[in-house]
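The complex appears here without one of its protein chains, the remainder shown in place.
Chain naming follows the written order as A and B, and within any one chain the residues start at number 1.
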Amino acid sequence: MKQPLASTQPYVPLRLRRTQKPYEAEIGIEHLSFGTLHLTSFYTVLYSISNHNPTCWSSTEKFLITNNFLCEISNMENNGDVQMTAEDDVQEEEEVTAQSVLLAIEEAWLNEKFAPEILPHRSDLVDCMLQQITHMEENMKRLDKEDLRLMIHRMELDRIKYVITNYLRARLEKIEKYTIHILSQEATRSSEECYLTVAELQFAKEFLANIEMLFKTIALQHMPGNFQTFEVDTLTVKPNLQAYVFLRANDRINGIIVPGSMDEEIDLEPGSQHIIQYSAVADLVKSGAVKLI
Amino acid sequence: MDPCEVEFLSEKELVSIVPNFSFDTIHLISGSVGPFRAGLPVKVPIWLAVNLKQQQKCRIINQDWMDADSLNEAKEEEKLSKLFTKMPSNHYMEEAQLLLNVASDDISDADRIKTAIKDIWDIRMSKLRTSIDAFLKSEGLHAKLDHLTAMEINSVRPLLPHALDQMLRIQTVCVFYKIISK
């Protein structure tokens, strides 16, 4: 009875960054809070990682959307147990639901909103969620106009789109504000550890080139002698990493040195909330050990 | 952050409704909801509850904690405690506002609940102001903010980090002048 599922579902490749903490933990928590709901029932995303070759992903990663709300499978009382297995590397599988991807995007959104600097991009999550949206919109076309689900799905998609839009706009705003700084930092990073996506990098470069062009045509070229130069150093705007931020700890963290103090150290309990200089927790935000609130 | 964004976040919290229609489980990206059985309570996110209610498709069951008596107890406890007490929800203010706005006909005692929530909010905000004042005067560099809820944190966001940033700037300048005047 459960068999047909695997064969009817589309495979969509998903790239998930290694540094992310396992999704299992989040699924576990949500399972409890949702009580009666079967989380793994739908949009079950199964992704497996090969431990042997961390730089090569594409071959073993499988991302399954089991978007069957319209599918022919009618007998799914037991859908909480429905699982699909990728052909290879069974023991290294991590299960990722669309729900956990959404939660991760929401966290990335708030982090980006509150962090003074630009954070490593999460295009893995964004791409995955945009695929889900497209997929869902396709399926919704088949629903009757009066169908209750149409209204509900549309509302949910609006909410998700708002989060993604706001997240990506927050990044663009930082790119536009700190263009020179971000580009010079990015130049020191290898392609695996870069903070910008390819498209963002392109946008940043064009943005800088356009400003330079604007300055030159209107003013710089009419200035005397060496005042004509576009002085990168004096025009650089840097984010204030000493800005204070609010955060909630996801994990237990010991021995954070409080900036500005002699040698005061603090420990963070999971779930505890704090205000502290961003510079003290920047790495923890990036690793996911704390989240900004 | 705009308060409407905090409200947006609070709309993810769950609330029980009693639908007047029946429908199978709906599989949303954020998790499945349902099945809906007319007359039987079911938990859904607040954004959905509010919209179903607006379309007269359901009755909203009040959150367990949104009860005037227990809120008044919490209020007394908040008054007595020096620290912030734990709130029943990280979004108590927004949830109460959303639900009372749309479903005051489903919620008995709406006025008393509203007053109690407002009182709790006021007590906590004045506590917050006092502790921020003390924190700034002590030239603190870090503070623990346990039990502060999302809207409360957001209400001090424009002020507290900004004040601390300014203090840091003044300190930096002072240190700089001390060095060059030596």
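Just so we're on the same page, a residue touches a chain if its C-beta (ideal position, glycine included) is under 8 Å from a C-beta of that chain, and two chains touch if they have at least 3 such contacts.
Just so it is clear, contacts and distances are computed from a predicted model.
Undergrad: So which of "DNA replication complex GINS protein PSF1", "ER membrane protein complex subunit 2", "Mediator of RNA polymerase II transcription subunit 7" or "ATP citrate synthase" is the UniProt name of the chain that got left out?
TA: For the chain missing from the view, the UniProt record says "DNA replication complex GINS protein PSF1".
Undergrad: Of the chains that are displayed, which are in contact with the missing one across the whole complex?
TA: For the complete complex, the undisplayed chain touches A, B.
Undergrad: Among B:S16, B:N51, B:T85 or B:S104, which one is in touch with the chain left out?
TA: B:N51
Undergrad: From the list A:R189, A:H222, A:K238 or A:R252, which touches the chain that is not on show?
TA: Result: among the candidates, A:H222 touches the missing chain.
Undergrad: If you put the missing chain back, which residues of subunit A would it touch?
TA: 126-127, 130-131, 133-134, 151, 154-155, 158-159, 161-162, 164-166, 168-169, 172, 176, 198-200, 202-203, 206-207, 210-211, 213-215, 217-219, 222-225, 227, 235
Undergrad: What residue numbers in subunit B mark contact with the hidden partner chain?
TA: Against the missing chain, subunit B presents residues 4-5, 7-8, 51, 54.
The rule is short, and it goes like this: only the chains that are shown with their structure count from here on.
Undergrad: I'd like to verify one number: the distance from the centre of subunit A to the centre of subunit B, where each centre is the average of its C-alpha atoms, in whole angstrom.
TA: The mean C-alpha positions of subunit A and subunit B differ by 25 Å.
Undergrad: So in the complex, the part of subunit A that touches subunit B is made up of which residues?
TA: 30, 33-39, 41-43, 67-69, 98-99, 102, 113, 129, 132, 136, 148-149, 151-153, 155-157, 159-160, 162, 240, 242-246, 258-261, 264, 266, 272-277, 280, 293
Undergrad: Could you please specify the touching residues of subunit B with respect to subunit A in the complex?
TA: Result: residues 1, 8, 11, 14, 21, 23, 25-33, 43, 47-48, 51, 57, 141-148, 150, 153, 157, 160-161, 164-165, 168, 171 of subunit B touch subunit A.
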